[in-house]
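There's a structure below that I have some questions on.
The other protein chains are all here in position, but one chain of the complex has been omitted.
The block that comes next holds chain A.
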Amino acid sequence: MDQLVLDLTPTPLPAFDNFLAQRNREVITALTAEDGERFIYLWGEPGSGKTHLLQAWIAHAERLGRASIYLDGQNEHLPDFAREASFIAVDHVDDLAPDDQITLFSFYNSLKESGEGRLLMAGRKPPMAAAVRDDLRTRLGWGLVLEVKALSDDDKLAALRTHAANRQLAIADDVFRYLLTHWRRDLSSLIGMLDMLDRYSLALRRPITVPLVKNVLQTASSSDT
């Protein structure tokens, strides 16, 4: 029997200030600029933080009181009503189904014509290499194109430490290093694993140590396969 735990620490919502900005200051400046470019395309390898940035941008829009919508090309169709929002974020552009590519193309055009609203898109590849329709591919490149640079190991360690500190977890540094060398290397997987360790240690009343991590990683990778 497994003890379930109270959800005491809410997962922090993606925001610009919990994004590691050193290497990507330019991106954040572009996204938060008041009268900046209305069409932005972000690209970068998986785990570099594009989704985080898109969601932080949506939260930013909500604070400004603007209607906003986050759409994920990976697991949903783009609904037509989305064009009514003034801040539209479309994640995982490379995974859009052919129909949705047409929808996105038409979002682009209607925003362009109306002269209002903003569109933020993200994908794995630079515009010219993006696996989408030709007409959409050119549109990706027409606005501002920015690369989201991947985090270095030190950045990741710092992000893990900050995340643990925010959750008020006392964890020794060797745990973070172990995670970095033994678990998936993208930050969202690493942070997700830290959250899992948090719940696990709370349920079992055990401190988060390397032996505990080994245990959890084994279970996690065997349930993956």
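Keep this in mind: contacts are C-beta pairs under 8 Å (C-beta built on N, C-alpha and C of every residue); 3 or more make two chains touch, one makes a residue touch a chain; residues count from 1.
As a convention for this text, contacts and distances are computed from a predicted model.
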item: Listed names "Beta sliding clamp", "NADH ubiquinone oxidoreductase 20 kDa subunit", "Cobalt transport protein CbiQ" or "Carbohydrate ABC transporter substrate-binding protein, CUT1 family", matching UniProt entry of the absent chain; value: "Beta sliding clamp"
item: Contact partner of the left-out chain, one of A:Ala59, A:Leu169 or A:Met196; value: A:Leu169
item: Residue ranges of chain A at the interface with the undisplayed chain; value: 1-10, 167-171, 201-203, 205, 207-208
